[in-house]
Structures are given as C-alpha cells and as structure tokens.
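Of the protein chains in this complex, all but one are displayed in their positions.
Right after this comes subunit A.
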Amino acid sequence: MRKMLAAVSRVLSGVAQKPASRVLVASRNFANDATFEIKKCDLHRLEEGPPVTTVLTREDGLKYYRMMQTVRRMELKADQLYKQKIIRGFCHLCDGQEACCVGLEAGINPTDHLITAYRAHGFTFTRGLSVREILAELTGRRGGCAKGKGGSMHMYAKNFYGGNGIVGAQVPLGAGIALACKYNGKDEVCLTLYGDGAANQGQIFEAYNMAALWKLPCIFICENNRYGMGTSVERAAASTDYYKRGDFIPGLRVDGMDILCVREATRFAAAYCRSGKGPILMELQTYRYHGHSMSDPGVSYRTREEIQEVRSKSDPIMLLKDRMVNSNLASVEELKEIDVEVRGANQWIKFKSIS
C-alpha cells in the first residue's frame, strides 16, 4: 500500500516553478518569435485553406512544448500504473497524438467547447484539469474529477463534455452542443472529435446532415491514427479520405503530427464556423504509439518498424523541439529542463495523500 501510494503521489503534480536565472537568460539570448512554413492542407469544397506559414512566439512555443511533454509523461505514467493494476478496466492512451490535443486548444478559446471519445486524457488536460485530478480519477480516488465514479472514459470539465465510451455517440452530442452555441448567440464553436474507426458510424452522417441543414457552428474532427482498434483504415472504409466524408460539408486534411499545422487549421476552421457558414470537417493525420488500449500490445496488426519510423521521423514533441532550437527560440538545455520538471521528482513532493 505504501509503495503504491508513493508511486501515485510521485506522479501527482502541481505547476513547476521557473528558476529566476532562466528568465534572465531568455530575454538576453533568444528570438522572440520565428516564422515557420507548414504543410499545405488538402481541401474539399474550399477555395482557400489555412495559411502555409505561421509565426510562433517563444512564449507559445515553450507553453506548447511543456503541455505536450506533460501529456506524454502523464500517458506513460498511466501505462505504468495500469501494469501495476492501480488503473483498472479500459485505458486508451494518446502518446504520439499530443499535437492534436495541444494544437486544437491553441486554435480556440477557453469559452469554446470540445467533446471527444474515449482516448481523452490529453484533452482532459488541455481543457483545464490538472494531472492530479486526472490520475486520481484513473485510480478511482474521491479526489478524481468525477469522484472516482467515471474512470478513464468519463472525465468532464467546464466546456469539455468527456470522455465518451460509445463509439460515435459523441458526434451527435457535439452537434447538439453546437446547436446550443448558435442558440445562445455568443459566437462559440464546438469541436467534435471522433476517430477513423468511428467515422463509419451512421449517426455521424445524421449529425453531418443536421449540422449542415441548420448551419451549426460545429467543427467535426476526425483524428485518423490509421487503426480502429486492430483494423487498418483500408480494411474498414470504402473511402479513407475522411476529410471528404462530410460530402456537402467542406473539409481539410491536416498534418496532425505538426502542432503548428493543427493550430493554424483550427484557427481557420473556427473562423469559418464563427462566420455563420455552418459546419466544417478537419481530418488530423496522426499516430498512436500504444495499442488501441492497454489490453492491446499494438503489434499484431502493425509492424514495430512502422511505429519506430513514426517515432524517429514524426514525433510531435521532437518536431517542435527541433524547430525551436533551430530558430533560436529556445536552447536544448532549456527544453531539457522542462523535460526534467515535467518528469522529475521535485514536482511530486508536495503531494503525500491522494484522495
């Protein structure tokens, strides 16, 4: 029990403090911002797409880096806790997909709305809950965001509607939240996420129809990580152009491993919806390192080489880090310090109890 408590308390964290010396270093040596080229999005029923260059400030870059690294570490810690049987039942991890949750959040306002399916830990964090509340929920504690009654798939926060266990059911829900946005007239939008597997659910097409008919400010987002559980996209879908599946709804296909691409596409999509034109669809091409869930080793339907290739060439955290270092937005040491802070022991000392 002691060991378990110690293990869990090590992962529960508050916000790390920045040492004063770093602030001085920052203002002296680094660029304030840099401009980057990003991949052009494939477009469906759109004349123009998001811009192909974007400006990243040092401040934003550090923020995104820290957030992605936190999501990464949180998911890896959840993996450990699951193997120790401290987390039970279903546990679907999103390591590899950090650019999606952090990039989407970067493109919207806190007053906008977001709903997703069960691979939700990253979004729960980016929508504002602390790592502590999330891990406490995953481990069934009273201090969890749902008081331990929800678990991995049922975590909610302000303007974040879960965490939904039934594949595809969250999409009509998201269209309904968008209806409320339109009804209330406050220019808010709803990001409604689903995976490549869910994209074949009939109720999603019902939601597309009503969203388009009623011009709901709904951004449908297909997080395409190439596999619905163990079934690759080619084996599940007659058309794998998920960004086109909305038919009469305009769509764009986005590089989901590049946080800046995701951010720009989200800004573009949100502006489209806010202008009253109706729904829009984004396909984020991304990848998960883990299997579908903790019960799936994830190597029976794909090769280790494939996983390794994505890790070495397209890892979202690595991509951001390389960009920042190469354009003098940050130093390697500085980013390593963030790694240590996010991962390391000094953060967890404050928390001795869990509930």
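Here is the rule we use: contacts are C-beta pairs under 8 Å (C-beta built on N, C-alpha and C of every residue); 3 or more make two chains touch, one makes a residue touch a chain; residues count from 1.
Assume contacts and distances are computed from a predicted model.
Participant: Could you tell me which of "RT22 protein", "N(6)-L-threonylcarbamoyladenine synthase", "Pyruvate dehydrogenase E1 component subunit beta" or "Arp2/3 complex 34 kDa subunit" is the UniProt name of the chain missing from the displayed complex?
Facilitator: In UniProt, the chain that is not shown appears as "Pyruvate dehydrogenase E1 component subunit beta".
Participant: Of the residues A:Met67, A:Leu193, A:Ala207 or A:Met294, which one touches the chain left out of the display?
Facilitator: A:Ala207
Participant: Give the residue, chosen from A:Phe30, A:Tyr82, A:Tyr156 or A:Phe220, that touches the chain omitted from the document.
Facilitator: Residue touching the chain left out of view: A:Tyr156.
Participant: Which one touches the absent chain: A:Leu173, A:Met229 or A:Val325?
Facilitator: The one listed residue touching the chain not shown is A:Leu173.
Participant: Could I get the residues of subunit A that touch the absent chain, sorted low to high?
Facilitator: Touching the missing chain: residues 113, 115, 144-150, 154, 156, 161-162, 164-166, 169, 171-181, 183-184, 190, 202-203, 206-207, 209-210, 213-214.
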